[in-house]
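Here the structure is laid out as structure tokens; the discussion comes afterwards.
A single protein chain has been removed from this complex, and every other one stays in its place.
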Amino acid sequence: MIKMQSVSRARFIALCMGFLVLICLPALVSPYWLRIFNFILMWTLWCTSLNISMGMTGMFNMGHVINIGLGAYTSTYLFLNFGISPWVGMVAGCIVSALIAMFITYVAFRYKIAHLAYGLITMGFAFIVMYIISAIPALGAINGLNIPRKNDPFMFLFGDSVPYYYIILIFAAGTIALYRVIDKQKLGIYFKAIRENEKAAEASGINILKYKLVSSVLSAIPAAIGGTFYAQYIGFIDPHSTMGIMLVVQMILFTAVGGFGLLWGPTVACFILIPLGEKLNSILGVEYSGAPQIIYGIIVIAVILLMPDGIVGWLSHQWSLYRNRSVGSDSLREIPS
Amino acid sequence: MLRVEGINAGYFQTRILREVSIEIGEREIVALVGANGAGKSTLVKVLSGLIKPTSGKIMLNGEEVTGASPKKMVNRGVILVPEGRWLFPLMTTLENLFIGGINPRSRPSREATLRMVFEIFPVLWERRNQEAGTLSGGQQQMLAIGRGLMAKPILLALDEPSLGLGPLLVAEIFRVMKQLREQGVTILLVEQNIRQSLAISDHGYVIENGAVVLHGTGSELLEDERTKRAYLGM
Partner (left out) sequence: MLILIGQCLIQGLMMGSIFGFVTIGMVLIYRVTKLLNFSHGAWLMVAMYISYILFVKFRIEPYLSVLIAFPALFLLAALVYYVVMRPLGMKGHIIMMCQVSLGLLWILENSALLVFKADYRSVQSVLSNSKFYIGPLIIKTPLFIAFLTVGIIAIVLGWVLYKTDFGLSVRAISQHEEAAKLMGINIGRVQLLVFAIGIAIMGIAGPLLVPWIVITPHAGAEFTFLGFVILILAGLGNLNGALIGGLIIGIAESFGGTFMPGALASVPAYVIFILVLCFRPQGLFGAR
């Protein structure tokens, strides 16, 4: 149908234009805003990778923060103690992250009560890993680790925000692309089947454990990459900020606002909520340093109540309503007799 | 006493009941028969408020109760003893009976009703402190009916009460139903056991694929070929 083609064409053009704008961004905005965009993109990466295990596969994954933290700590540790370039350390971080993610998923799988218990168990592990790292002096314990600030591209260090921007842009775009690829493959169908009805999926022959493991690994790797980026960009990691439970709570809340299981959900949420937070911060000042978070929380709860599929879900629902407005639909399907 | 008109109902997007209309008069025993999956249980769940019909009307003693909540239906004396009994497994027999009478209508006379139930089902008194989950099938069924009685029903709906029970117990349960009718309780009986249920009923409805296909007195339906066909799904 011509109408369908023109819609996807329009979408494609919009996407290209958006990407073009993003590529030219450093020339268009102030350094202050560039920094904010770095955060937006980093969070987009984290939330989209969370979306793989939590949105598509339905695993209440509070352990996502472990993936991020381990990525950050692995590459940083190797860098500070052995001089290994964080580019390489990033890969090591991915491996460590993936292994731990698989371990946790395996252990949680044995519990055999879907959804909720997984959330419990991953939360437990998140705390445990955080406390363990807080106790190891070699990893900086509670005080954390500092990464030296200098310009050394081979060591993943830059003096300016701009290179960081392009790096995170590529990483974030890559994660979104990864999500889309999985979404359209058989893998995505299996993930979603597990999310919708695990027992039915198992009955139809899907190896639940295998696909959950795959999902957690695919979720962990981008997260770990993001973790390394965080370490290199911010220059400081400590258990609380990098492995704290509140980090993943924020991710879950953001993704809920955008819409779980939707490709652009996390992206939209991050692009809206992070600048919003910044604005609130600058208006309210340091005095009220908890206020933006509280407003986040209220917004999130309101969105979950009013738009159960998130903002993106709501928008696409409105869009399909608009398109179907002339077609009536019966509320019940008949069983043929 | 109970009039159901044109009920359409189902689960999610699937329609199970189509334009079902039945009528139950006071102190009657009315049977609902049909094959498995014909929609009998669905109809009974609609009557008890567990499922909301998508269209149609339910009138109880002149009052419209379409789409009322289970709580409201219970307060009006419409009590369902569901298929599978739905006992509270970790509560004792006594506790299960007690909670049967928890609604405001039956609460004041709970002690007296309890004694009455124990008279009808003496075995429940013997096993009053036993956990419901450990009772035998027949005892569980009696407990389920007893629990329903605790709510002082004016209309008691029984969904497959004889399922899985031996003939002696089945006869006992049918005897109890007759006894209840004497005492003024109206009974809606959903059964796969056609012979005995139609024999005891004043009139009955045959349900096939979610629609009422036959209606008549017990003996009329028993003799009708179409009843057997509907039941066997032919």
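In this document, chain identifiers A and B correspond to the written order of the chains, with residue numbering beginning at 1 in each.
Methods note: contacts are C-beta pairs under 8 Å (C-beta built on N, C-alpha and C of every residue); 3 or more make two chains touch, one makes a residue touch a chain.
All figures in this text were calculated on a predicted structure; none of them were measured in a lab.
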item: Touch partners, limited to displayed chains, of the chain removed from view; value: A, B
item: Per the touch definition above, residue among A:Leu22, A:Ile36, A:Val91 or A:Ala141 touching the missing chain; value: A:Ala141
item: Hidden-chain contact residue, picked from the options B:Leu80, B:Leu135 or B:Val190; value: B:Leu80
item: For chain B, residues in touch with the removed chain; value: 48-50, 70-71, 74-75, 79-80, 82, 86-91, 95, 98-100, 102-104, 107, 151
item: Missing-chain contacts mapped onto chain A; value: 60, 107-108, 110-113, 115-117, 119-121, 123-124, 127-128, 131-132, 134-135, 141-142, 245-246, 249-250, 252-253, 256, 288-291, 293-294, 296-298, 300-301, 304-305, 308
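One rule holds for everything that comes next: only the chains that are shown with their structure count from here on.
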item: Centre distance in Å when chain A and chain B are each reduced to the mean of their C-alpha atoms; value: 52
